[in-house]
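Only a single protein chain was left out; the remaining protein chains are all shown in position.
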Amino acid sequence: MTGLAAQPQAPLALPEPGKRDWSTKFTHAILLIAVFTALFPSYFMFTTSFKTNEEYRYNKIGLPQQLMLEQYGEAIFQNEFLRWMLNSATYALGSVALSTVVASLAAFAIARMQFRGKNVLLALSTSLMVIPPVVLVVPLFLFFVQLDLISTYHGTILIYAGLVTPFSIYLLVSFFRTLPTEILEAALIDGASPFGVLWRVVIPLSAPALVTLLIVNTLYVWNDLLIALLFLQDDNMRTLMVGISVFQGRYNHQVPLTMAGMVMASLPMLILYIIFQRFFISGLASGALKG
Amino acid sequence: MIRTRNAFVPYLFVAPCVALLAFIFGYPLVKIFEFSFRQIRGFTGPFVGLRNYQLILNQPTFHDAITNNAKLLLAVPIIIVISVLIAIVLFERVRGWRVYRTILFVPYILSVPIVAVVLKNIFQFNGPFNETVRALGMEFLALDWLGDPNVAIWTIMIVVIWREVGFGIVLMLSRLLGLNAETLEAAQLDGANWRQRVLYVIVPQMRGIIEFYAVVNIIGMVAAVFAYVFMVTKGGPGTSTQVMELYIFNMLTRNALPGIASAVSVMLFIAFVIMILILFFLLRRSRSRELA
Partner (left out) sequence: MKSATALSLGATLSPVMKPFAQSGVDLSMWYWGEQELPGLQAYVDQAVAAWSDAGGGTVDVLLQDTDVVIPQFQTAAAANNAPDVQFLWNGIYHMESVWFGYLSPLNGLVSDAVLAESGATDLSHFEGNQYRVGWYPLQMVIFYNKVLFDNAGLDADAPPATWDALLGACDALVSSGVPAFGGGIQDGFWGEWYFGQALAQSLDTPGEAIQLFIGDLDFREPRYRECWTRLEELVVNGYMNDDMSSLELYPGIDKVVTGDLGMSLSIGTRIPADNAAMDGNLGIMKLPVFGQGALADKPIVDSQGLGISTNSANKDEAADFLEFLNSPGQLDAFWNVTSWMPSNVNWDSSVIEDPVVQQAWDEWNLGEQAPYVSNLIPAQFWTDAMFVASQSIVGGNMTGEEAGEQNARVVQEWRDFNPDLVENYQKWAEDLGN
(Lines give C-alpha, C1' and ligand atoms only; values in the text may rest on other atoms or scores of the structure.)
Protein backbone atom coordinates (compact mmCIF):
# COMPACT_ATOMS: atom_id res chain seq x y z
CA MET A 1 0.00 0.00 0.00
CA THR A 2 1.59 3.22 -1.07
CA GLY A 3 -0.99 5.09 0.94
CA LEU A 4 -1.91 8.69 0.76
CA ALA A 5 0.89 9.91 2.95
CA ALA A 6 3.62 8.44 0.77
CA GLN A 7 5.11 11.24 -1.27
CA PRO A 8 5.80 10.35 -4.86
CA GLN A 9 9.32 11.03 -5.88
CA ALA A 10 9.92 14.01 -8.07
CA PRO A 11 9.84 13.36 -11.80
CA LEU A 12 13.10 13.46 -13.66
CA ALA A 13 14.54 16.86 -14.34
CA LEU A 14 14.28 18.49 -17.70
CA PRO A 15 17.16 17.73 -20.02
CA GLU A 16 19.63 20.57 -20.33
CA PRO A 17 18.62 23.31 -22.74
CA GLY A 18 21.22 22.30 -25.29
CA LYS A 19 19.69 18.85 -25.61
CA ARG A 20 16.30 20.10 -26.64
CA ASP A 21 15.49 18.43 -29.89
CA TRP A 22 12.44 17.85 -32.02
CA SER A 23 11.00 15.58 -29.38
CA THR A 24 10.74 18.46 -26.94
CA LYS A 25 8.61 20.36 -29.38
CA PHE A 26 6.70 17.20 -30.03
CA THR A 27 5.90 16.68 -26.36
CA HIS A 28 4.87 20.29 -25.96
CA ALA A 29 2.54 19.93 -28.89
CA ILE A 30 1.07 16.79 -27.37
CA LEU A 31 0.44 18.49 -24.07
CA LEU A 32 -1.08 21.52 -25.70
CA ILE A 33 -3.50 19.39 -27.66
CA ALA A 34 -4.28 17.28 -24.61
CA VAL A 35 -5.03 20.26 -22.40
CA PHE A 36 -7.14 21.89 -25.07
CA THR A 37 -9.10 18.69 -25.69
CA ALA A 38 -9.61 18.07 -22.01
CA LEU A 39 -10.84 21.56 -21.28
CA PHE A 40 -12.77 22.53 -24.39
CA PRO A 41 -16.04 20.79 -23.48
CA SER A 42 -15.97 22.40 -20.05
CA TYR A 43 -15.25 25.76 -21.67
CA PHE A 44 -18.13 25.21 -24.07
CA MET A 45 -20.48 24.15 -21.27
CA PHE A 46 -19.55 27.13 -19.17
CA THR A 47 -19.59 29.87 -21.79
CA THR A 48 -22.73 28.62 -23.52
CA SER A 49 -24.61 28.62 -20.24
CA PHE A 50 -24.41 32.43 -20.18
CA LYS A 51 -25.67 32.99 -23.71
CA THR A 52 -29.19 33.63 -24.88
CA ASN A 53 -30.80 31.12 -27.25
CA GLU A 54 -30.58 33.81 -29.90
CA GLU A 55 -26.88 34.39 -29.37
CA TYR A 56 -26.11 30.69 -29.38
CA ARG A 57 -27.54 30.42 -32.89
CA TYR A 58 -24.76 32.52 -34.37
CA ASN A 59 -22.09 32.43 -31.66
CA LYS A 60 -21.47 28.83 -30.72
CA ILE A 61 -17.93 28.82 -29.38
CA GLY A 62 -17.05 32.44 -28.70
CA LEU A 63 -17.26 34.15 -25.35
CA PRO A 64 -20.75 35.33 -24.42
CA GLN A 65 -21.45 38.96 -25.24
CA GLN A 66 -23.11 39.43 -21.92
CA LEU A 67 -23.60 37.25 -18.90
CA MET A 68 -27.16 35.96 -19.00
CA LEU A 69 -28.03 34.52 -15.64
CA GLU A 70 -31.66 33.77 -16.40
CA GLN A 71 -30.86 30.22 -17.41
CA TYR A 72 -29.42 29.55 -14.01
CA GLY A 73 -32.56 30.90 -12.40
CA GLU A 74 -34.68 28.51 -14.41
CA ALA A 75 -32.29 25.58 -14.01
CA ILE A 76 -32.25 26.04 -10.25
CA PHE A 77 -35.77 27.11 -9.45
CA GLN A 78 -37.77 25.19 -12.04
CA ASN A 79 -35.87 21.99 -11.43
CA GLU A 80 -34.78 19.93 -8.53
CA PHE A 81 -31.04 19.75 -8.81
CA LEU A 82 -30.64 20.19 -5.10
CA ARG A 83 -32.99 17.34 -4.30
CA TRP A 84 -31.38 15.11 -6.93
CA MET A 85 -27.97 15.86 -5.45
CA LEU A 86 -29.15 15.16 -1.92
CA ASN A 87 -30.65 11.89 -3.10
CA SER A 88 -27.45 10.88 -4.87
CA ALA A 89 -25.44 11.78 -1.80
CA THR A 90 -27.79 9.76 0.40
CA TYR A 91 -27.54 6.65 -1.76
CA ALA A 92 -23.78 7.05 -2.09
CA LEU A 93 -22.99 7.65 1.57
CA GLY A 94 -25.56 5.15 2.80
CA SER A 95 -24.30 2.35 0.62
CA VAL A 96 -20.65 3.18 1.21
CA ALA A 97 -21.25 3.13 4.98
CA LEU A 98 -23.15 -0.14 4.85
CA SER A 99 -20.64 -1.76 2.54
CA THR A 100 -17.68 -0.56 4.59
CA VAL A 101 -19.10 -1.96 7.82
CA VAL A 102 -20.02 -5.29 6.29
CA ALA A 103 -16.76 -5.56 4.38
CA SER A 104 -14.61 -4.55 7.36
CA LEU A 105 -16.06 -7.34 9.46
CA ALA A 106 -15.59 -9.91 6.73
CA ALA A 107 -12.18 -8.66 5.66
CA PHE A 108 -10.96 -8.74 9.25
CA ALA A 109 -12.04 -12.33 9.64
CA ILE A 110 -10.52 -13.30 6.31
CA ALA A 111 -7.24 -11.50 6.91
CA ARG A 112 -6.77 -12.29 10.56
CA MET A 113 -8.72 -15.36 11.55
CA GLN A 114 -8.57 -19.02 10.71
CA PHE A 115 -11.74 -20.68 9.50
CA ARG A 116 -12.79 -23.15 6.89
CA GLY A 117 -13.83 -21.78 3.55
CA LYS A 118 -12.17 -18.41 3.91
CA ASN A 119 -10.04 -18.80 0.81
CA VAL A 120 -13.04 -19.86 -1.19
CA LEU A 121 -14.97 -16.89 0.14
CA LEU A 122 -12.20 -14.46 -0.77
CA ALA A 123 -11.79 -15.96 -4.23
CA LEU A 124 -15.52 -15.86 -4.89
CA SER A 125 -15.93 -12.35 -3.62
CA THR A 126 -12.93 -11.16 -5.62
CA SER A 127 -14.22 -12.69 -8.81
CA LEU A 128 -17.53 -10.89 -8.30
CA MET A 129 -15.63 -7.65 -8.90
CA VAL A 130 -15.77 -8.25 -12.62
CA ILE A 131 -19.49 -9.11 -12.80
CA PRO A 132 -21.22 -6.22 -14.55
CA PRO A 133 -24.41 -5.02 -12.84
CA VAL A 134 -26.39 -5.38 -16.05
CA VAL A 135 -26.44 -9.19 -15.76
CA LEU A 136 -28.00 -8.89 -12.31
CA VAL A 137 -30.77 -6.38 -12.90
CA VAL A 138 -33.49 -8.58 -14.37
CA PRO A 139 -34.09 -10.83 -11.35
CA LEU A 140 -33.37 -8.01 -8.92
CA PHE A 141 -35.92 -5.81 -10.62
CA LEU A 142 -38.65 -8.44 -10.54
CA PHE A 143 -37.78 -9.35 -6.97
CA PHE A 144 -37.80 -5.73 -5.82
CA VAL A 145 -41.19 -5.16 -7.36
CA GLN A 146 -42.53 -8.21 -5.55
CA LEU A 147 -41.13 -6.96 -2.26
CA ASP A 148 -42.29 -3.40 -2.93
CA LEU A 149 -38.70 -2.15 -2.64
CA ILE A 150 -38.75 -0.05 -5.81
CA SER A 151 -38.17 3.65 -5.13
CA THR A 152 -37.09 3.17 -1.54
CA TYR A 153 -33.92 4.45 0.07
CA HIS A 154 -33.19 1.19 1.87
CA GLY A 155 -33.75 -1.00 -1.21
CA THR A 156 -31.50 1.12 -3.39
CA ILE A 157 -28.81 1.43 -0.77
CA LEU A 158 -28.84 -2.34 -0.41
CA ILE A 159 -28.21 -2.83 -4.14
CA TYR A 160 -25.43 -0.29 -4.33
CA ALA A 161 -23.83 -1.58 -1.13
CA GLY A 162 -23.89 -5.10 -2.57
CA LEU A 163 -22.35 -3.98 -5.85
CA VAL A 164 -19.39 -2.21 -4.24
CA THR A 165 -18.75 -4.76 -1.49
CA PRO A 166 -16.50 -7.17 -3.45
CA PHE A 167 -14.08 -4.32 -4.10
CA SER A 168 -14.29 -3.18 -0.47
CA ILE A 169 -13.44 -6.66 0.74
CA TYR A 170 -10.56 -7.08 -1.65
CA LEU A 171 -9.01 -3.76 -0.71
CA LEU A 172 -9.53 -4.18 3.03
CA VAL A 173 -8.21 -7.75 3.12
CA SER A 174 -5.00 -6.74 1.43
CA PHE A 175 -4.69 -3.73 3.70
CA PHE A 176 -5.46 -5.60 6.92
CA ARG A 177 -2.83 -8.16 6.01
CA THR A 178 -0.14 -5.48 5.99
CA LEU A 179 -0.83 -4.37 9.56
CA PRO A 180 1.85 -5.50 12.00
CA THR A 181 0.72 -8.58 13.91
CA GLU A 182 2.32 -7.44 17.17
CA ILE A 183 -0.11 -4.57 17.64
CA LEU A 184 -3.09 -6.86 17.25
CA GLU A 185 -1.64 -9.43 19.59
CA ALA A 186 -0.86 -6.81 22.19
CA ALA A 187 -4.47 -5.70 22.13
CA LEU A 188 -5.63 -9.30 22.50
CA ILE A 189 -3.38 -9.87 25.46
CA ASP A 190 -4.89 -6.76 27.03
CA GLY A 191 -8.16 -8.64 26.89
CA ALA A 192 -9.84 -7.08 23.87
CA SER A 193 -12.39 -9.15 22.01
CA PRO A 194 -11.84 -9.76 18.28
CA PHE A 195 -14.47 -7.12 17.57
CA GLY A 196 -12.72 -4.77 19.96
CA VAL A 197 -9.45 -5.28 18.10
CA LEU A 198 -11.13 -4.49 14.81
CA TRP A 199 -12.94 -1.45 16.14
CA ARG A 200 -10.27 0.10 18.35
CA VAL A 201 -7.04 -0.96 16.69
CA VAL A 202 -7.50 -1.97 13.08
CA ILE A 203 -10.00 0.63 11.88
CA PRO A 204 -8.08 3.62 13.29
CA LEU A 205 -4.98 2.35 11.47
CA SER A 206 -6.86 1.93 8.20
CA ALA A 207 -7.54 5.54 7.27
CA PRO A 208 -5.73 5.36 3.91
CA ALA A 209 -7.71 2.32 2.81
CA LEU A 210 -10.97 3.77 4.07
CA VAL A 211 -10.41 7.03 2.23
CA THR A 212 -9.75 5.09 -0.95
CA LEU A 213 -12.97 3.13 -0.43
CA LEU A 214 -14.91 6.27 0.26
CA ILE A 215 -13.74 7.92 -2.94
CA VAL A 216 -13.90 4.96 -5.31
CA ASN A 217 -17.25 3.68 -4.08
CA THR A 218 -18.90 7.07 -3.75
CA LEU A 219 -17.96 7.93 -7.30
CA TYR A 220 -19.31 4.58 -8.47
CA VAL A 221 -22.70 5.13 -6.87
CA TRP A 222 -22.83 8.82 -7.73
CA ASN A 223 -22.17 8.10 -11.40
CA ASP A 224 -24.44 5.10 -11.86
CA LEU A 225 -27.29 5.45 -14.31
CA LEU A 226 -28.60 1.93 -14.98
CA ILE A 227 -29.61 0.99 -11.44
CA ALA A 228 -31.00 4.45 -10.77
CA LEU A 229 -33.16 4.34 -13.90
CA LEU A 230 -34.65 0.99 -13.05
CA PHE A 231 -34.98 1.03 -9.30
CA LEU A 232 -35.87 4.65 -8.54
CA GLN A 233 -39.05 5.57 -10.31
CA ASP A 234 -40.54 8.07 -7.95
CA ASP A 235 -39.77 11.63 -8.98
CA ASN A 236 -38.75 12.50 -5.44
CA MET A 237 -36.25 9.67 -5.28
CA ARG A 238 -34.32 10.43 -8.47
CA THR A 239 -30.57 10.65 -8.51
CA LEU A 240 -28.62 13.41 -10.14
CA MET A 241 -27.66 11.20 -13.10
CA VAL A 242 -31.28 10.39 -13.92
CA GLY A 243 -32.16 14.00 -13.23
CA ILE A 244 -29.65 15.05 -15.89
CA SER A 245 -31.31 12.72 -18.37
CA VAL A 246 -34.75 14.12 -17.51
CA PHE A 247 -33.44 17.67 -17.61
CA GLN A 248 -31.85 17.31 -21.01
CA GLY A 249 -35.00 15.71 -22.38
CA ARG A 250 -37.02 18.63 -21.05
CA TYR A 251 -34.78 21.39 -22.37
CA ASN A 252 -32.95 19.86 -25.30
CA HIS A 253 -34.21 22.65 -27.52
CA GLN A 254 -32.55 25.31 -25.37
CA VAL A 255 -28.83 24.64 -25.47
CA PRO A 256 -27.79 27.47 -23.09
CA LEU A 257 -30.30 26.35 -20.49
CA THR A 258 -29.18 22.74 -20.91
CA MET A 259 -25.60 23.83 -20.36
CA ALA A 260 -26.53 25.85 -17.27
CA GLY A 261 -28.05 22.66 -15.90
CA MET A 262 -24.88 20.73 -16.73
CA VAL A 263 -22.77 23.32 -14.95
CA MET A 264 -25.01 22.93 -11.90
CA ALA A 265 -24.78 19.16 -12.10
CA SER A 266 -21.01 19.10 -12.35
CA LEU A 267 -20.42 21.55 -9.50
CA PRO A 268 -20.53 19.18 -6.51
CA MET A 269 -17.84 16.86 -7.83
CA LEU A 270 -15.77 19.67 -9.34
CA ILE A 271 -15.74 21.53 -6.03
CA LEU A 272 -14.85 18.40 -4.09
CA TYR A 273 -12.17 17.66 -6.65
CA ILE A 274 -10.63 21.10 -6.39
CA ILE A 275 -10.58 20.94 -2.59
CA PHE A 276 -9.53 17.32 -2.17
CA GLN A 277 -7.59 16.91 -5.37
CA ARG A 278 -4.77 14.82 -3.91
CA PHE A 279 -7.17 12.44 -2.25
CA PHE A 280 -9.12 11.96 -5.46
CA ILE A 281 -6.07 11.26 -7.54
CA SER A 282 -4.19 9.06 -5.13
CA GLY A 283 -7.38 7.40 -3.90
CA LEU A 284 -8.58 6.43 -7.36
CA ALA A 285 -5.14 5.46 -8.55
CA SER A 286 -4.29 3.35 -5.53
CA GLY A 287 -7.76 1.81 -5.66
CA ALA A 288 -7.03 0.70 -9.18
CA LEU A 289 -3.44 -0.28 -8.47
CA LYS A 290 -4.60 -2.49 -5.63
CA GLY A 291 -7.60 -3.77 -7.52
CA MET B 1 -3.76 -15.09 13.35
CA ILE B 2 -6.35 -14.25 15.93
CA ARG B 3 -7.59 -17.32 17.73
CA THR B 4 -11.10 -17.11 19.02
CA ARG B 5 -12.44 -19.09 21.91
CA ASN B 6 -15.34 -20.22 19.81
CA ALA B 7 -14.64 -21.48 16.27
CA PHE B 8 -17.99 -20.02 15.38
CA VAL B 9 -16.89 -16.39 15.78
CA PRO B 10 -15.26 -15.89 12.35
CA TYR B 11 -18.50 -16.97 10.74
CA LEU B 12 -20.35 -14.26 12.64
CA PHE B 13 -17.93 -11.75 11.16
CA VAL B 14 -18.47 -12.87 7.59
CA ALA B 15 -22.20 -13.62 7.84
CA PRO B 16 -23.56 -10.14 6.98
CA CYS B 17 -21.23 -9.95 4.02
CA VAL B 18 -22.17 -13.39 2.76
CA ALA B 19 -25.85 -12.53 3.11
CA LEU B 20 -25.43 -9.29 1.18
CA LEU B 21 -23.42 -10.88 -1.61
CA ALA B 22 -25.80 -13.81 -1.82
CA PHE B 23 -28.71 -11.44 -2.22
CA ILE B 24 -27.21 -9.00 -4.71
CA PHE B 25 -25.04 -11.44 -6.70
CA GLY B 26 -25.96 -14.99 -5.81
CA TYR B 27 -29.71 -14.81 -6.20
CA PRO B 28 -29.70 -12.99 -9.57
CA LEU B 29 -26.95 -15.18 -11.01
CA VAL B 30 -28.99 -18.28 -10.26
CA LYS B 31 -32.25 -16.73 -11.37
CA ILE B 32 -31.08 -15.50 -14.77
CA PHE B 33 -30.43 -19.12 -15.70
CA GLU B 34 -33.90 -20.18 -14.61
CA PHE B 35 -35.63 -17.19 -16.21
CA SER B 36 -33.75 -17.70 -19.46
CA PHE B 37 -35.53 -21.00 -20.01
CA ARG B 38 -38.96 -19.51 -19.43
CA GLN B 39 -41.23 -17.27 -21.39
CA ILE B 40 -41.85 -14.85 -18.57
CA ARG B 41 -44.85 -12.58 -18.21
CA GLY B 42 -44.87 -10.74 -14.92
CA PHE B 43 -42.82 -12.94 -12.60
CA THR B 44 -42.96 -16.31 -14.23
CA GLY B 45 -44.13 -18.26 -17.23
CA PRO B 46 -43.99 -21.59 -19.01
CA PHE B 47 -40.74 -23.48 -19.54
CA VAL B 48 -39.64 -23.11 -23.16
CA GLY B 49 -36.24 -24.81 -23.16
CA LEU B 50 -33.64 -23.11 -25.32
CA ARG B 51 -36.16 -21.17 -27.33
CA ASN B 52 -35.19 -17.75 -25.94
CA TYR B 53 -31.59 -18.41 -26.94
CA GLN B 54 -32.55 -19.52 -30.43
CA LEU B 55 -34.65 -16.40 -30.93
CA ILE B 56 -31.94 -14.04 -29.78
CA LEU B 57 -29.16 -15.69 -31.74
CA ASN B 58 -31.20 -15.36 -34.92
CA GLN B 59 -32.06 -11.75 -34.39
CA PRO B 60 -30.16 -9.10 -36.41
CA THR B 61 -30.59 -6.49 -33.67
CA PHE B 62 -28.75 -8.73 -31.25
CA HIS B 63 -25.99 -9.29 -33.79
CA ASP B 64 -25.70 -5.53 -34.15
CA ALA B 65 -25.42 -5.19 -30.38
CA ILE B 66 -22.56 -7.68 -30.22
CA THR B 67 -20.82 -6.13 -33.20
CA ASN B 68 -21.00 -2.70 -31.65
CA ASN B 69 -19.57 -3.86 -28.35
CA ALA B 70 -16.79 -5.48 -30.37
CA LYS B 71 -16.17 -2.25 -32.27
CA LEU B 72 -15.90 -0.37 -29.00
CA LEU B 73 -13.06 -2.69 -28.01
CA LEU B 74 -10.97 -0.71 -30.48
CA ALA B 75 -11.05 2.08 -27.93
CA VAL B 76 -8.96 -0.01 -25.53
CA PRO B 77 -5.59 0.26 -27.33
CA ILE B 78 -6.30 3.90 -28.14
CA ILE B 79 -7.01 4.76 -24.51
CA ILE B 80 -3.89 2.92 -23.40
CA VAL B 81 -1.55 4.46 -25.95
CA ILE B 82 -2.76 7.99 -25.24
CA SER B 83 -2.66 7.47 -21.48
CA VAL B 84 0.83 5.98 -21.48
CA LEU B 85 2.19 8.53 -23.88
CA ILE B 86 0.91 11.53 -21.97
CA ALA B 87 1.84 10.04 -18.63
CA ILE B 88 5.41 9.52 -19.82
CA VAL B 89 5.60 13.01 -21.21
CA LEU B 90 4.43 14.41 -17.89
CA PHE B 91 6.76 12.18 -15.94
CA GLU B 92 9.85 12.83 -17.94
CA ARG B 93 10.34 16.37 -18.76
CA VAL B 94 7.59 18.74 -17.96
CA ARG B 95 7.67 21.53 -15.48
CA GLY B 96 4.40 21.92 -13.62
CA TRP B 97 3.35 18.31 -14.22
CA ARG B 98 1.03 18.43 -11.23
CA VAL B 99 -0.98 21.21 -12.81
CA TYR B 100 -1.23 19.27 -16.04
CA ARG B 101 -2.32 16.19 -14.14
CA THR B 102 -5.02 18.19 -12.38
CA ILE B 103 -6.32 19.56 -15.66
CA LEU B 104 -6.19 16.31 -17.60
CA PHE B 105 -8.13 14.52 -14.89
CA VAL B 106 -11.09 16.91 -15.16
CA PRO B 107 -12.91 14.88 -17.87
CA TYR B 108 -13.06 11.92 -15.53
CA ILE B 109 -14.51 14.03 -12.72
CA LEU B 110 -17.46 14.97 -14.93
CA SER B 111 -20.08 12.23 -14.81
CA VAL B 112 -20.94 10.29 -17.94
CA PRO B 113 -24.39 11.87 -18.45
CA ILE B 114 -22.89 15.36 -18.24
CA VAL B 115 -20.11 14.47 -20.64
CA ALA B 116 -22.65 12.89 -22.97
CA VAL B 117 -24.98 15.87 -23.01
CA VAL B 118 -22.17 18.36 -23.58
CA LEU B 119 -20.39 16.40 -26.31
CA LYS B 120 -23.68 15.56 -27.96
CA ASN B 121 -24.32 19.24 -28.39
CA ILE B 122 -20.79 19.89 -29.60
CA PHE B 123 -21.18 17.17 -32.24
CA GLN B 124 -24.56 18.35 -33.55
CA PHE B 125 -24.59 18.46 -37.35
CA ASN B 126 -24.79 22.25 -37.21
CA GLY B 127 -23.10 22.42 -33.84
CA PRO B 128 -19.85 24.03 -32.69
CA PHE B 129 -17.46 21.33 -33.93
CA ASN B 130 -18.82 21.18 -37.45
CA GLU B 131 -19.21 24.95 -37.71
CA THR B 132 -15.60 25.36 -36.70
CA VAL B 133 -14.14 22.84 -39.12
CA ARG B 134 -16.32 24.26 -41.89
CA ALA B 135 -15.03 27.74 -41.12
CA LEU B 136 -11.49 26.35 -41.30
CA GLY B 137 -12.23 24.91 -44.72
CA MET B 138 -12.03 21.31 -43.51
CA GLU B 139 -15.47 20.37 -44.72
CA PHE B 140 -14.50 16.69 -44.87
CA LEU B 141 -14.41 16.64 -41.07
CA ALA B 142 -17.95 17.97 -40.75
CA LEU B 143 -19.53 14.55 -40.48
CA ASP B 144 -23.04 13.83 -39.28
CA TRP B 145 -21.58 12.59 -36.00
CA LEU B 146 -24.83 11.55 -34.40
CA GLY B 147 -27.11 11.05 -37.39
CA ASP B 148 -25.01 8.91 -39.71
CA PRO B 149 -25.28 5.20 -38.83
CA ASN B 150 -21.74 4.63 -40.12
CA VAL B 151 -20.32 7.30 -37.85
CA ALA B 152 -22.42 7.25 -34.67
CA ILE B 153 -20.68 4.31 -32.99
CA TRP B 154 -17.32 6.02 -33.48
CA THR B 155 -18.76 9.18 -31.98
CA ILE B 156 -19.74 7.17 -28.92
CA MET B 157 -16.21 5.78 -28.89
CA ILE B 158 -14.74 9.28 -29.00
CA VAL B 159 -16.88 10.27 -26.03
CA VAL B 160 -15.78 7.17 -24.10
CA ILE B 161 -12.12 7.75 -24.89
CA TRP B 162 -12.34 11.43 -24.04
CA ARG B 163 -13.53 10.71 -20.53
CA GLU B 164 -11.63 7.51 -19.73
CA VAL B 165 -8.22 8.80 -20.80
CA GLY B 166 -8.35 11.22 -17.87
CA PHE B 167 -8.25 8.29 -15.51
CA GLY B 168 -5.71 6.39 -17.62
CA ILE B 169 -3.18 9.20 -17.45
CA VAL B 170 -3.43 9.49 -13.68
CA LEU B 171 -3.17 5.75 -13.25
CA MET B 172 -0.13 5.41 -15.50
CA LEU B 173 1.52 8.40 -13.95
CA SER B 174 1.10 7.08 -10.44
CA ARG B 175 2.71 3.83 -11.55
CA LEU B 176 5.56 5.73 -13.17
CA LEU B 177 6.15 7.71 -9.99
CA GLY B 178 6.68 4.42 -8.21
CA LEU B 179 9.27 3.16 -10.72
CA ASN B 180 12.88 2.67 -9.89
CA ALA B 181 14.42 6.06 -10.61
CA GLU B 182 17.95 4.74 -10.76
CA THR B 183 17.33 2.55 -13.77
CA LEU B 184 15.75 5.45 -15.57
CA GLU B 185 18.54 7.84 -14.75
CA ALA B 186 21.11 5.27 -15.71
CA ALA B 187 19.47 4.91 -19.08
CA GLN B 188 19.46 8.65 -19.51
CA LEU B 189 23.15 8.85 -18.65
CA ASP B 190 23.91 6.01 -21.02
CA GLY B 191 22.84 8.33 -23.78
CA ALA B 192 19.69 6.49 -24.68
CA ASN B 193 17.39 8.83 -26.54
CA TRP B 194 13.81 9.53 -25.57
CA ARG B 195 12.29 6.92 -27.83
CA GLN B 196 14.74 4.25 -26.68
CA ARG B 197 14.19 5.03 -23.05
CA VAL B 198 10.42 4.88 -23.45
CA LEU B 199 10.37 1.67 -25.44
CA TYR B 200 13.12 -0.28 -23.72
CA VAL B 201 13.20 1.06 -20.18
CA ILE B 202 9.90 2.63 -19.17
CA VAL B 203 7.19 0.66 -20.96
CA PRO B 204 8.55 -2.77 -19.99
CA GLN B 205 8.40 -1.71 -16.35
CA MET B 206 4.79 -0.61 -16.79
CA ARG B 207 3.73 -3.89 -18.26
CA GLY B 208 1.74 -5.03 -15.25
CA ILE B 209 -0.33 -1.90 -14.94
CA ILE B 210 -0.94 -1.71 -18.68
CA GLU B 211 -2.22 -5.27 -18.72
CA PHE B 212 -4.42 -4.58 -15.75
CA TYR B 213 -5.80 -1.41 -17.27
CA ALA B 214 -6.44 -3.23 -20.54
CA VAL B 215 -8.52 -5.83 -18.72
CA VAL B 216 -10.50 -3.12 -16.93
CA ASN B 217 -11.20 -1.37 -20.21
CA ILE B 218 -12.14 -4.54 -22.05
CA ILE B 219 -14.69 -5.27 -19.34
CA GLY B 220 -15.84 -1.69 -19.61
CA MET B 221 -16.38 -1.74 -23.37
CA VAL B 222 -18.37 -4.94 -23.18
CA ALA B 223 -20.48 -4.20 -20.14
CA ALA B 224 -20.15 -0.64 -18.89
CA VAL B 225 -21.08 1.65 -21.77
CA PHE B 226 -24.80 1.80 -21.03
CA ALA B 227 -24.73 5.35 -19.70
CA TYR B 228 -22.87 6.62 -22.76
CA VAL B 229 -25.18 4.96 -25.27
CA PHE B 230 -28.36 5.72 -23.36
CA MET B 231 -27.48 9.40 -23.10
CA VAL B 232 -26.03 9.97 -26.56
CA THR B 233 -28.03 7.90 -29.06
CA LYS B 234 -30.33 5.40 -27.31
CA GLY B 235 -29.01 2.86 -29.81
CA GLY B 236 -29.73 4.81 -32.99
CA PRO B 237 -29.69 5.82 -35.70
CA GLY B 238 -31.30 2.54 -36.63
CA THR B 239 -29.47 -0.09 -34.64
CA SER B 240 -26.08 1.39 -35.37
CA THR B 241 -25.16 2.00 -31.74
CA GLN B 242 -27.16 -0.77 -30.11
CA VAL B 243 -25.16 -2.54 -27.39
CA MET B 244 -25.86 -5.53 -25.17
CA GLU B 245 -26.64 -3.57 -22.03
CA LEU B 246 -29.19 -1.44 -23.86
CA TYR B 247 -30.64 -4.57 -25.43
CA ILE B 248 -31.18 -6.07 -21.98
CA PHE B 249 -32.61 -2.79 -20.69
CA ASN B 250 -35.07 -2.53 -23.59
CA MET B 251 -36.13 -6.14 -23.30
CA LEU B 252 -36.76 -5.71 -19.58
CA THR B 253 -38.56 -2.37 -19.77
CA ARG B 254 -40.15 -1.58 -23.13
CA ASN B 255 -40.67 -5.06 -24.47
CA ALA B 256 -41.55 -6.56 -21.08
CA LEU B 257 -39.73 -9.79 -21.95
CA PRO B 258 -37.67 -10.62 -18.83
CA GLY B 259 -37.07 -14.13 -20.15
CA ILE B 260 -35.31 -12.82 -23.23
CA ALA B 261 -33.45 -10.24 -21.15
CA SER B 262 -32.29 -13.04 -18.85
CA ALA B 263 -31.07 -15.17 -21.72
CA VAL B 264 -28.91 -12.27 -22.90
CA SER B 265 -27.71 -11.78 -19.33
CA VAL B 266 -26.70 -15.44 -19.19
CA MET B 267 -24.81 -15.20 -22.46
CA LEU B 268 -23.09 -12.04 -21.32
CA PHE B 269 -22.20 -13.67 -18.03
CA ILE B 270 -20.78 -16.77 -19.67
CA ALA B 271 -18.92 -14.72 -22.24
CA PHE B 272 -17.49 -12.77 -19.36
CA VAL B 273 -16.31 -15.78 -17.47
CA ILE B 274 -14.67 -17.19 -20.60
CA MET B 275 -13.12 -13.87 -21.50
CA ILE B 276 -11.69 -13.37 -18.03
CA LEU B 277 -10.30 -16.89 -17.95
CA ILE B 278 -8.63 -16.41 -21.34
CA LEU B 279 -7.20 -13.07 -20.32
CA PHE B 280 -5.76 -14.43 -17.12
CA PHE B 281 -4.42 -17.46 -18.93
CA LEU B 282 -2.70 -15.22 -21.48
CA LEU B 283 -1.32 -12.93 -18.82
CA ARG B 284 -0.01 -15.83 -16.79
CA ARG B 285 1.58 -17.44 -19.81
CA SER B 286 3.31 -14.24 -20.83
CA ARG B 287 4.51 -13.86 -17.24
CA SER B 288 5.93 -17.33 -17.01
CA ARG B 289 7.60 -16.93 -20.38
CA GLU B 290 9.23 -13.81 -19.08
CA LEU B 291 10.53 -15.69 -16.08
CA ALA B 292 11.77 -18.63 -18.12
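Read from first to last, the chains carry the letters A and B; within each, the first residue is number 1.
As a convention for this text, contacts are C-beta pairs under 8 Å (C-beta built on N, C-alpha and C of every residue); 3 or more make two chains touch, one makes a residue touch a chain.
Owing to the predicted nature of the structure, the values given are computational and were not obtained by experimental measurement.
In the full complex, the hidden chain is touched by chain A at residues 57, 141-142, 145-146, 148, 150-151, 229-230, 233-235, 238, 242, 246, 249-250, 252-253. Think of the hidden chain as still there; on chain B it touches residues 39, 41-43, 55, 59-61, 123-127, 144-149, 233-239, 250, 252-257, 260.
The rule we apply is simple: only the chains that are shown with their structure count from here on.
As a whole-number value, the distance joining the C-alpha centres of chain A and chain B reads 16 Å. Interface residues of chain B, counted against chain A in their complex, comprise 1-4, 7, 9-11, 13-14, 16-18, 20-21, 23-25, 27-29, 31-32, 35, 43, 85-86, 89-95, 97, 100-107, 109-115, 117-119, 121-122, 127-128, 131-132, 162, 166-167, 170-171, 173-178, 181, 184-185, 188, 193-195, 209, 212-213, 216, 219, 222-224, 226-227, 230-231, 244-245, 248-249, 252-253, 258, 261-262, 265-266, 268-269, 272, 276.
Of all residues in chain A, only 2, 8-9, 11-12, 14-15, 23-24, 27, 30-31, 34-35, 37-39, 41-42, 44-45, 48, 60-61, 99, 101-103, 105-106, 108-110, 112-115, 118, 121, 124-125, 127-128, 130-132, 134-143, 146, 158-159, 161-163, 165-166, 169, 184, 188, 194, 197, 222-226, 229-230, 240-241, 244-245, 248, 255, 258-259, 262, 265-266, 269-270, 273, 277, 280-282, 284-286, 288-289 touch chain B in the complex they form.
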